[in-house]
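Omission of a single protein chain aside, the complex is shown with its protein chains in their original locations.
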Amino acid sequence: MASDGKPTADDVMIVNAARALGDLARVGRATCFVGIGLPSTAANLARKLYDPAPVLIYESGCIGSKPTRLPLSIGDGELGDTADAVVSVPEIFTYWLQAGRIDVGFLGGAQLDRLGNINSTVIGSYHAPKTRLPGAGGAPEIAAAAGRVVVVMRQTRRAFVERCDFRTSVGFGDGPGDRETLGLTGGGTGLVITDLGILEPDPGTCELVMTCLHPGVSREQCLDNTGWALRFADDLGCTMQATDEELEMLHRVRSGVAS
Amino acid sequence: MASDGKPTADDVMIVNAARALGDLARVGRATCFVGIGLPSTAANLARKLYDPAPVLIYESGCIGSKPTRLPLSIGDGELGDTADAVVSVPEIFTYWLQAGRIDVGFLGGAQLDRLGNINSTVIGSYHAPKTRLPGAGGAPEIAAAAGRVVVVMRQTRRAFVERCDFRTSVGFGDGPGDRETLGLTGGGTGLVITDLGILEPDPGTCELVMTCLHPGVSREQCLDNTGWALRFADDLGCTMQATDEELEMLHRVRSGVAS
Amino acid sequence: MTPDVIFDQLIGAGRVSKLTFSWGGNPGVGSLHRFRDAVENAWPRAIEIEEHSHAGMAARYSAGASGLPFGTLRGYRGTDLLQFAENVRLIDCPFTGQKLAAVRAINPDVSIVHAQRADREGNVQIWGIIGIQKEAILSAKVAIATVEEIVDRLEPVPGAVVLPAWVMSAVACVPNGAHPSFAMGYSHRDNDFYRDWDRISSDRAAFEQWIERHVIGTPDHSAFLDSISMTASGGRSGI
Partner (left out) sequence: MTPDVIFDQLIGAGRVSKLTFSWGGNPGVGSLHRFRDAVENAWPRAIEIEEHSHAGMAARYSAGASGLPFGTLRGYRGTDLLQFAENVRLIDCPFTGQKLAAVRAINPDVSIVHAQRADREGNVQIWGIIGIQKEAILSAKVAIATVEEIVDRLEPVPGAVVLPAWVMSAVACVPNGAHPSFAMGYSHRDNDFYRDWDRISSDRAAFEQWIERHVIGTPDHSAFLDSISMTASGGRSGI
């Protein structure tokens, strides 16, 4: 929370990401492939808030981790100690992710484009980059195989681009039908949660459109912070204000007292 | 041992197989892929008799087993309890056998042909077999990948044939160069230990020739019990009589008191 | 991979139309006589067989568990298995040009494994010689485990594999459910049964009598064990 007690933009993203995971857990077991940072915070918040709770899976091989404090790395011992099972890295990517056992993949990135593709490799040209980013990690196969990909990213004109400088992870490729042609077994980018609201792909065109705004956010703010000609859903909604219960639990998750 | 205290034909085979393994262990670590039956008896005898001892690996995934009694199946709990490591079946065949980490593979079979190929599938035609045998098991890849294959089999005219009815495991295929063409990484059938003596492949033709006879065995016996025009090495040797120490230890291995 | 005496019973009872396997024997004893009788004499019916090596079957299950359509191995080349096995093709390595065997993934309609224990949520724990049980479960469309015991909490055990409840279709408590095989720490291998099976199964009439009395004639596994004077812990009772 910010010093004025109001939730920060990150808080709002995390709470909404946790809710999305809670919704998915309600309609079946939400096995969730989690990276470190915002996704891990959101997934752990969902694990504390909802019953049934999502099953957290980390790419280091930890299945069903129930960390009492937020891990700083995917190799954090806490993730293994509290897991139902720990498997090798080759196994987590083959028997678990590639086999289609992951319902939800949380991803972030430096750029997200209109068709839900993600860049976490370079800004600028590959061989002479303006900014060299850490790279792919587990993202491309999460984007390929997870039942549904939830992207959590701050919405800015530099990050939300017409076309990624580098396509690290495929959302809908160049448009409808591309995932099928490419043999990608998962559902693709299903939900993008930003500090301004929520985007979802248009079922016909796969283009990401704004379907919900966070309380107090205007359409203009969204347009100003998006690098493509952003469209809004006809039934544009508004996300629910973060509740005290959610924010309190988020605080406890962050400070490691939520066990 | 037979009732007259003399070693049986099986005893002689087993003692000679154990010696071969001991010889190999002396020139480097002999990691030995072992099946149940005569091979397992011989390998465990070698483990008790020699220092350095061979490392016993069972296809059920047991690496470095040191059983105190002879196992009845490759899934015998004793093999896991006494192992340095137990791995899955896919792993034993990939990371261990296929990767070339096995120095010696012990094999048997219903038929062995002149070029060291082995049949453990059917006698007669495949679709209307005279005798249906258990089948391949781990043998084809042991024959393909082990540094050296040691075959332990009773020598009879029906078993030692010009050409196997079914080629389950490749020795030298159709002759010199075949293993290389087929991409088989191991050394092939290097030693055949029978109740009559020892056969080894001719380095030029790959044909199995009798290189040693057991004490008291005649060339005629060998010819009578071989289904091809058997040749004898110019420097035909004679195996050493089984010693009291070897036979005593064999007795102890069999009765499970050799721990 | 290794159909043993249980499969021999199914085959002898005429309940098998096709067997995919890599080794069909009675471990440590010899032949599976019902299997042989079916293949050699089509008794009680002809069965179709598809045979592989262990390594090939392991690669097929691994591919199935991995969501891949095929697995790759150095195998089959030069053997007559290649001539008769469906679901094996030679492929070229795109980097080195080497020829390798590709085997089609197996995704069984149903896999059943026997494990030591499960917790009340249905998480299943197996230890000892794990074999291919994990891949059998993870490749299957319906995955069932029988367990020796259901416990409140799975205590960690060296060498154990845990299969999370959410990959299992069903878990049932069936003590000595691996009989005549064993569950490490719970039951012993019934070596006598494997030896006796050689005698029972080598005669059609003896087999039919046996299966009628002990399998068809018993309502469940516990009654089956009683009928052969076997206790749930794998010891011989009474006689």
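Annotations for the structure displayed:
Order as written gives the chain letters A, B and C; numbering starts at 1 within each chain.
In this text, a residue touches a chain if its C-beta (ideal position, glycine included) is under 8 Å from a C-beta of that chain, and two chains touch if they have at least 3 such contacts.
The structure displayed is predicted, hence computed values, not measured ones.
Shown chains touched by the hidden one, complex as a whole: A, B, C.
Which of C:V29, C:I144 or C:A160 touches the hidden chain is settled by the complete complex: it is C:A160. Here one chain is not drawn; of C:I6, C:C93 or C:A172, the residue touching it is C:C93. By the touch criterion stated above, the residues of chain B touching the omitted chain are 29, 31, 55, 63-64, 84-85, 94-95, 98-101, 145, 185. For chain A, the residues touching the absent chain in the complete assembly are 36-37, 59-62, 71-77, 79-80, 86, 88-90, 93-94, 97-98, 121, 126, 129-141, 144-145, 166-170, 173, 178-179, 182-185. Although one chain is not drawn, its touching partners on chain C can still be listed: residues 67-74, 87, 89, 91, 93-96, 98, 100, 102, 104, 156-160.
Heads up, the rule we're going with is that only the chains that are shown with their structure count from here on.
Interchain contacts link the chains end to end along an open line, per the touch definition above.
Ranked by distance of CA centroids from chain B, the top chain is A.
Here C is the chain whose Cα centre lies closest to the centre of all protein Cα atoms.
Looking at which two chains touch through the most C-beta pairs, you get B-C.
Computed from the mean C-alpha positions, the centre of chain A lies at a distance of 41 Å from the centre of chain C.
Taking each chain's centre as the average of its CA atoms, chain A and chain B sit 57 Å apart. Distance from the chain B centre to the chain C centre is 27 Å, each centre being the mean of its Cα atoms.
Residue positions of chain C touching 2 or more other chains: 62, 134-135.
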